[in-house]
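Missing here is one protein chain; the remaining ones are kept as they sit in the complex.
Labels run A, B and C following the written order; every chain starts at residue 1.
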Amino acid sequence: MADLSVDLGFRTLKNPVITASGTFGYGEEFLPFFDLDILGALVLKGIFLEPRPGNPPPRLHETPAGLLNSIGLAGPGSAALQEIIRRLHARTAVPIIVNVCGENDEEFAEVAAIFSGLEEVAMLELNISCPNVRKGGACPAQDAGHTARLVRQVKDRVRKPLIVKLSPNAADIVAVAQAAQDSGADALSLVNTFLGLAVDLETRRPVFANVYAGLSGPAIKPLALRLVREVCRRAYVPVIGMGGITCGRDALDFILVGASAVQVGTVNFRDPAAAARIVSEIALEMDRLNIKDLAEIRGKLQA
Amino acid sequence: MADLSVDLGFRTLKNPVITASGTFGYGEEFLPFFDLDILGALVLKGIFLEPRPGNPPPRLHETPAGLLNSIGLAGPGSAALQEIIRRLHARTAVPIIVNVCGENDEEFAEVAAIFSGLEEVAMLELNISCPNVRKGGACPAQDAGHTARLVRQVKDRVRKPLIVKLSPNAADIVAVAQAAQDSGADALSLVNTFLGLAVDLETRRPVFANVYAGLSGPAIKPLALRLVREVCRRAYVPVIGMGGITCGRDALDFILVGASAVQVGTVNFRDPAAAARIVSEIALEMDRLNIKDLAEIRGKLQA
Amino acid sequence: MQDERGLIEEARALGGGYFLLKIAAPLIAAAVRPGHFVMARVSPAMDPLLRRPLGILEGRPPYIWLYFQVLGSGTRLLSGLRHGDSLDLLGPLGNSFPEMPDKRVLLIAGGRGIVPLFHYARAYGERRPLVLLYGGRGKADLPLLERIKSLTLQRLFVFSEDGSLGQKGLLTDGLEKIVREERPDATLSCGPEAMLARLAGLLKGRGLNNLASLEARMGCGFGACHGCAVPTVSGAFRKVCDEGPVFPLEEIQWRT
Partner (left out) sequence: MQDERGLIEEARALGGGYFLLKIAAPLIAAAVRPGHFVMARVSPAMDPLLRRPLGILEGRPPYIWLYFQVLGSGTRLLSGLRHGDSLDLLGPLGNSFPEMPDKRVLLIAGGRGIVPLFHYARAYGERRPLVLLYGGRGKADLPLLERIKSLTLQRLFVFSEDGSLGQKGLLTDGLEKIVREERPDATLSCGPEAMLARLAGLLKGRGLNNLASLEARMGCGFGACHGCAVPTVSGAFRKVCDEGPVFPLEEIQWRT
């Protein structure tokens, strides 16, 4: 059988399939569906220092082959999450990645430091790209300078590998990617959701209180794949690609353009066992195409 | 019945539905399906000075609720198009808009000048945003400075109203919009297609010879609607919104965020009578919501 | 909770845009209780992308019944299912209405809100007297009435806004009198948000145990996306899919 393992430099994963933040809850919601050890890793829902209620409903709006969300990073806060992580870790050996959020740079660093100190956590993913915190969708990942400052500040406070998650809404995502890696990011992940808008003609208001929301799902895959390729061409740290992946073929597309691993998001809602299915589909597809090892195709797009 | 007419300042359209360039051929292809006089206006497929063969196949690739195209602006050249326009004009009274292309600024101005002199042409749309001409998808509309220069140069040579078509791939579409209007654009239209990528794992090559291609269709609607709103907030000239419109409701969403009129693109392939259907759906929807006149809702999004 | 491929045994159009499906889904049928729902995958393609939540009208292993109203593209696709087709279902999901033995229970159903209450009456109606208040816009909105007559009910009150069936008016118009006469200990309700909000007002301070089953847009149906949150009077949000869909009526912050 094909070798699905992935060497990130700082860590090896048994396969490239990671569940994406905010789409896999706190892991335990998926225990009824499959053994989480099947995954390469999982990323928990984004966490702030304190508990947050999240945005008022509606929080979701379906579009053709896409999903707009404005969850607003509802969550129990970092103290409660530590408990959840311990509980989860007792039930699975899958590497756990904490998605670190903050309203300001100090909070990012604070939250990162907390989870850097937690034995059960394998890595941190710095979510500097959530469009649902500030009105209008602004986030640190829209600016290379801010990203550099923030990553450095966080990096100083943590000892775990740090993945920096990028926004497709940046004017120049490649510049932001470079800023992040030059400032110490151990890996990059992209894309977070695209800023989108839905309106309600009846009320003449935006569907979401926050006006804009983040678009994810199969609709964005061609756009995400392009951005991941652009970032991979300049990145010297591993890149984790995502955006609209629904099957093994989709995942391999991201690896072909240079991603080391992938994250699987919205499809988890449609099909709770999707991530496990994608792991086997990747293996089957590799066997079919006689690919022994992911390195054989990683970044091998001829263009 | 509701009043669907649209006053663009320089011209009145009987309704806001315009068929988008490249998705409505040269008009005549749709004569079997409906009376073109039903439309507010139609835009012809983009034209260069000389005939162009277009890109090699494949030129299309379907994605979930979206279409990637890399037609490469195949076309008969401006001399032949004049004949086509005369023929079309003899069969319909619908305002004809010529989508003006160029490999360089001079060619844009040249083509614009030619069709500005043609009586049968109502307006010009300057396609500075096509991602399928240069490899990598670059186009003048990615840069405010280039846009300003080019629009001024074209404006000097034409007497017909000039619509400037913007690219969603610009780092700052609002800045480009401002440059275009400040340089004399009579109206703005957006969005052209989003840069996307599809790859073929079997051959390890991009699906398209040009690598990137343009994404259109319902998949992009939430993204397009946001960009149109952003541009409308700063525009003092009329804005023509488009991107993924498939029904009257979609069209009215764009008007609610501030568009004066809309263009209907990819859906014409799926449903050749779509544009005519959308005109009636708009009227029905306005009646249902007791909207007498489009001005009642134009730009009236409460956010 | 099961991820089960159901087989359509019977598909019936009931008129007025309402449909009834009888589905062989033995694992879900074996576990279902009144108030539970399923998430149904409406298309093998990516539009519609998400599953749709549907209450379970009745469960009699190996079958479950779904009853739904065509609203948009998801329910339209479901209405095209025929005998022999299959349907991916996730369920049973959510909490459920408690049995409350020895209590006098009033069931209040608006439109398609009949689903969990029908289930309740089917499951528990033979063991003690139940009163059902069922309302809709008009006759076409109440196509389940024939089937309801097969339930064991102590009393049935029917309301229609246009008077085409039962008493004319909103069911909330008749509520006060019915509560006075029937003296229930508890009410179980399901229906449009405006109806539930009005019920909350009418039932306040009467010392009854009022439980309502809510709807919300759902991303996943099993607690992972936090998309289905509803505000409560305490200011906190609750997830309809796994903390509900049944909540104390008083706990919800009604928007209307």
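Here is the rule we use: contacts are C-beta pairs under 8 Å (C-beta built on N, C-alpha and C of every residue); 3 or more make two chains touch, one makes a residue touch a chain.
Computed from a prediction, not measured in an experiment: that's the story for all the values here.
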Interface partners of the hidden chain - shown chains only, full complex considered: A, B, C
Contact partner of the left-out chain, one of B:69, B:210 or B:263: B:69
Touching residue (missing chain; options A:20, A:65 or A:242): A:65
Contacts of chain A with the absent chain, listed as residue ranges: 64-65, 218
Footprint left on chain B by the chain that the document does not show: 22-25, 29-30, 32-33, 45, 53-54, 56-62, 64-67, 69, 71, 74, 217-219, 246, 266, 268-273
Touching residues (missing chain, whole complex) on chain C: 43-48, 73, 76-77, 80, 82, 85
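Just so we're on the same page, only the chains that are shown with their structure count from here on.
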Geometric centre distance via CA averages, chain C-chain B, whole Å: 46
Sites on chain B at which at least two other chains make contact: 64-65, 218
Junction residues of chain C - those touching two or more other chains: 46-47
